[in-house]
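For this depiction, one protein chain was excluded, whereas all remaining protein chains were kept in their positions.
Naming follows writing order (A, B and C), and every chain is counted from residue 1.
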Amino acid sequence: MSGYFDHIDPIQYEGPESDNPLAFKYYDAKKKIMGKSIEDHLRVAVCYWHNFCWDGFDIFGAGTFDRPWHGPLNDQLAAEAKLDAAFDFFDRLGQPFFCFHDTDVMAAANTPKEHVENFAAIVDKIESKMANSKTNLLWGTANMFSHPRYMAGASTNPNPDVVEFCALQVKHCLEATHRLGGAGYVLWGGREGYDTILNTNVGQEMEQLGRFVSMVVEHKHKIGFKGDIWIEPKPHEPTKHQYDRDVATVYGFLKTYGLEKEVGVNIEPNHATLAGHNFEHEVEMANAFGIFGSIDFNRGDPQNGWDTDQFPNDLRENTMALYYILKGGGFTNGGANFDAKVRRQSNTAEDLFFAHIGGMDLLARALMNAADLIESEKLSEFVSRRYSGWKTGLAAKMLSGQTDLDSMASAALEKNVSPEPISGRQEYLENIVTQYTK
Amino acid sequence: MSGYFDHIDPIQYEGPESDNPLAFKYYDAKKKIMGKSIEDHLRVAVCYWHNFCWDGFDIFGAGTFDRPWHGPLNDQLAAEAKLDAAFDFFDRLGQPFFCFHDTDVMAAANTPKEHVENFAAIVDKIESKMANSKTNLLWGTANMFSHPRYMAGASTNPNPDVVEFCALQVKHCLEATHRLGGAGYVLWGGREGYDTILNTNVGQEMEQLGRFVSMVVEHKHKIGFKGDIWIEPKPHEPTKHQYDRDVATVYGFLKTYGLEKEVGVNIEPNHATLAGHNFEHEVEMANAFGIFGSIDFNRGDPQNGWDTDQFPNDLRENTMALYYILKGGGFTNGGANFDAKVRRQSNTAEDLFFAHIGGMDLLARALMNAADLIESEKLSEFVSRRYSGWKTGLAAKMLSGQTDLDSMASAALEKNVSPEPISGRQEYLENIVTQYTK
Amino acid sequence: MSGYFDHIDPIQYEGPESDNPLAFKYYDAKKKIMGKSIEDHLRVAVCYWHNFCWDGFDIFGAGTFDRPWHGPLNDQLAAEAKLDAAFDFFDRLGQPFFCFHDTDVMAAANTPKEHVENFAAIVDKIESKMANSKTNLLWGTANMFSHPRYMAGASTNPNPDVVEFCALQVKHCLEATHRLGGAGYVLWGGREGYDTILNTNVGQEMEQLGRFVSMVVEHKHKIGFKGDIWIEPKPHEPTKHQYDRDVATVYGFLKTYGLEKEVGVNIEPNHATLAGHNFEHEVEMANAFGIFGSIDFNRGDPQNGWDTDQFPNDLRENTMALYYILKGGGFTNGGANFDAKVRRQSNTAEDLFFAHIGGMDLLARALMNAADLIESEKLSEFVSRRYSGWKTGLAAKMLSGQTDLDSMASAALEKNVSPEPISGRQEYLENIVTQYTK
Partner (left out) sequence: MSGYFDHIDPIQYEGPESDNPLAFKYYDAKKKIMGKSIEDHLRVAVCYWHNFCWDGFDIFGAGTFDRPWHGPLNDQLAAEAKLDAAFDFFDRLGQPFFCFHDTDVMAAANTPKEHVENFAAIVDKIESKMANSKTNLLWGTANMFSHPRYMAGASTNPNPDVVEFCALQVKHCLEATHRLGGAGYVLWGGREGYDTILNTNVGQEMEQLGRFVSMVVEHKHKIGFKGDIWIEPKPHEPTKHQYDRDVATVYGFLKTYGLEKEVGVNIEPNHATLAGHNFEHEVEMANAFGIFGSIDFNRGDPQNGWDTDQFPNDLRENTMALYYILKGGGFTNGGANFDAKVRRQSNTAEDLFFAHIGGMDLLARALMNAADLIESEKLSEFVSRRYSGWKTGLAAKMLSGQTDLDSMASAALEKNVSPEPISGRQEYLENIVTQYTK
């Protein structure tokens, strides 16, 4: 089963001038940035699904990848062959973290009983693999969107039997994540929305979702899992509308169920743009709400309206995102998972490496840029000065709830205020970012 | 100053077969639908700004309307001429409600003192006008986005002096709305967002907004205003990002500041679509959160990405919206304000009437369709049956918080559940809506 | 193999008041509209791919349909079982036209030789089926996008071997379409574009496409096929960019290769909206260029940015489209193919009928509305009057090329023209359409 990656030597750091497409040019893992190594800052993870499960199909065409582990073995052996390939890839890439869905790693199951057995069987194998590797688990998640039983929703399904199946999957996946030392657990509700509002009780469904996430949090504490739980926002696709639309919507949801201290967000840039936000907006909103967790790095195509899940290549965008991530304190349990897939035409083993090398180099460069920006204080000083009027006087009283509309209106009248519009200096600030993007 | 509308006779109801473009074909004001007259259901309002203030300019061209009240009078006289024209229009249209911004009705002011004086002067005039008319005030609002002082935000401005000016405007406008018998007061934060995140402290700004709205609510109680306060969601434009993006975001904001029982939403379909939602989605989300308030009826252009504010003409869309409005109990203080403007090429007095007649006829038809749909129970029965499993057993326990993940997972395993996917019947339900859209 | 549709009786016309979801309410096939029966106006077709090939999978989940003909038979028998099911469906729906891709109907093939044999085998079977049915073929097409060989393009592939395979497929499919009495032949270039411009020579690829379509036209004449050839515009998906973006782009392409008299367009509303146009725009552009051909009726979702291929349900949109279709002379060889799929949750035999009944009823209603609009001449008279100044004088000379810039400038100066802006009456015209949409 092995051999697919045999002709690829372990990837080395060679520096920015290297012409070797199979070498890192910026990702110098141990290099210190603001006192911490690049690898500890970024906590790069490889995702299981796009790299080892997907065969290159799209909605208009069949699979184009000829991965040997997708062969005609019985399922359990195929699952193990896939695991071998995955860890072989991790090793050659420098042993990053990984992320998985339960159904990515296991032999397919149709009944609860089979699910529990098949999942347990592969988790044992994963544990063994990890014992001989420096690769760690960033986070796990249960796939509750691909099986036909979930066509009308997972925890928001009109049929309670389906929700019991969800409970089973999440319980076992959360426990496996705990056992494998995962730093986090993700909930992505691909079917937690509606295709048509005509057949949907949105109030009921949001209530189901609220209760379900609450049960997951309770279970986390029950089993003593110390990692984080993150919801991954997305506005739509495959559904017309998904309840966890964006960071602000997720925050409102958490607040409604009293979960805002318990659950954070796993932000994906392509989901951000589909929701009408840029990447850094979602990061900074999560910072503002105190729910920043982890990132699924990728990019969408600004001219295409679906989730393209491409590897990131925009240095400015990722510099900005990492600037706000660092400003918020950086990753703790979270990390930089590449929820990205090579293009359907990129059908060789090399392409998987090109993609990850490009992504890791990009993040390393963006991290160095972001750190320089932080240390220069050019942006932060400007912003801080701009709002400095709120520290004292009536303004400060307003923020602390010690004044009222009448008093403020009176103040305006007494001073007969005629505030001069002060330049926002957008182009000046953008030039700074451009200069630091290198 | 009068005379602009003199050649237009008061608009009459003539029935669906009428060929008269200046007659109502469906809007039969006193006709009873589900026990209430059409006019009491819809509470139609004409907006001041698009009809009496706007001169037809757009971003690429100068005004095309030759309204006589836009003449070279001094400001106060021009404001009074505009008021005369507005009430003349209301009379000929059948004395609907109206809505206004403070700056729409008053002579322009630059200082707090002028603002208070000029606004007070015109409010007196409005009060007199209303005394001789059946036209009532649906809602008032303060324009805190057009004056240059607001270029960097209103209550979210970095400069506290600007926020004092806001307090002054809102205090006086809320009090005038109260005095004029308005049913509601709207907050639309056209500049409450950012043009670039680079110069913005989003946490600080959301805090300012939260405190400001709280002060408005406190002031409402202080003066004894019994109407409602509504926030109008919009995702962007003129800003890159506006904090009150959509209904779910506003709900999260209200929840954060404990205002979810005090403040509702004024939904605009064109804002809904710019935010990536359809109209009925926003209505039903507001129902689900218990914050439905009022509607700014209009439509956008699905191929154009800005706020076109066109008069509604989509019968299916408005049938759906009114279906969910009726399902939620219909309007109480809220109503159907046309936040819509005739096209820039529609530069005559007649065009103002064509537009409003078309809009009112459309809403009347949509209301009748929606009532028929409600009474048929075809949609509601289907939805109710679809979720019936949640009324009993473990499902009901989950919703009431009396079970946990383990128990539900065990149930799945014990029953070895294998839920059959049940058809969502989308096309069947859509056919019903099509049949009722007539 | 039969039996899947046995419990569905042939669909009958029962009139607008019928409550039977399995009856036509407006589609009264023989009813005369403007002197022609509804069925002869619309030439409704059922598509093979969405109804009989697709298993309900989407990019995030597995198939949800349990069609018996998707069983574990060998390919040829499966193809024949599918054919039986298709004609059974056609019969119960009232024997409409159908449309197919070569690979929809045949047993899968990997080599040219297999392709020719397997396709020939099923075409014989189709011919027999048609001999016993009133169902006719609207159009055929070759699927040159699903097989991995086409991942980098069909006739625009960098590899000439792939283009030879295209030639083989199109030759045989065009000849089969001719033999089966098809009225048209469609070219949809799902992969005729690029994923990244970085690896693409767009000039070279457009040249390949131009030559390829020319060869297809030459072959049509060689074999004596009297039907039409149509290109189906689409802007992107699955590619980032597709060369046949929209009607205007296709016209430029045809003009470049001298094909504008030989090839028309097959317009799809969901492709129109993805390209930034509404449906009627594309129809009217095709009329203006003289290349209108056929329609793939469906609809997209205005809030979702991918090709949702839903059944049409918007009466106004389809009234407008049919208005412009009738205005252009109506269908000749073209017709109303439903390139639409039931939703993934609509997983029963009934759902296939609900969808088609709804679509056919909608088109029949829209056709009647459009005919009324045409006969009223309310729109056409307005437009005709608006441009009447171009029939005489200097204006007419300009159109016929008999004047120049100097003369026109002189005329302006001599007359010292000061043209009054004349109302475009948009709301008035929209109200007319609303009134006729019933």
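For the reader, a short list of remarks on this structure follows.
The definition used in the following text is that a residue touches a chain if its C-beta (ideal position, glycine included) is under 8 Å from a C-beta of that chain, and two chains touch if they have at least 3 such contacts.
Everything numeric here is computed off the predicted structure, so don't read it as measured data.
When the omitted chain is restored, the residue from C:Phe98, C:Phe119 or C:Phe253 that touches it is C:Phe253.
Remark: the omitted chain is touched by one listed residue; of B:Ser37, B:Asn304 or B:Asn416 this is B:Asn304. The omitted chain makes contact with just one of the residues B:Met151, B:Leu180 or B:Ile223: B:Met151. Seen across the whole complex, the unshown chain contacts subunit B at 56, 58-64, 145-148, 150-152, 190-191, 195-196, 236-238, 240-241, 274, 301, 303-306, 343-345, 347.
For subunit C, the list of residues touching the undisplayed chain reads 110-113, 116, 148-149, 151-152, 157-165, 167-168, 170-172, 195-204, 206-208, 211-212, 214-216, 218-219, 222, 235-236, 241, 245, 248-249, 251-253, 255-256, 275-277, 280-281, 284-285, 287-288, 379, 382-383, 386-387, 389-390, 393-395, 398-399, 401, 403-406, 408-409, 411-413, 415-419, 421-422, 424-426, 429-430, 433. Listed by residue number, the positions of subunit A touching the unshown chain are 16, 21, 25, 64, 273, 276-278, 302-303, 311, 313-316, 342-343, 345-348, 350-351, 354-355, 357-358, 361-362, 421, 423-428, 430-435, 437-438.
Note that only the chains that are shown with their structure count from here on.
The angle needed to superpose subunit A on subunit B by their Cα atoms is 180 degrees, rounded to the nearest 5.
A separation of 39 Å divides the Cα centre of subunit B from that of subunit C.
Between subunit A and subunit B, the centres computed from C-alpha atoms are 36 Å apart. Chain contacts: subunit C has residues 64, 303, 343, 345, 347 touching two or more partner chains.
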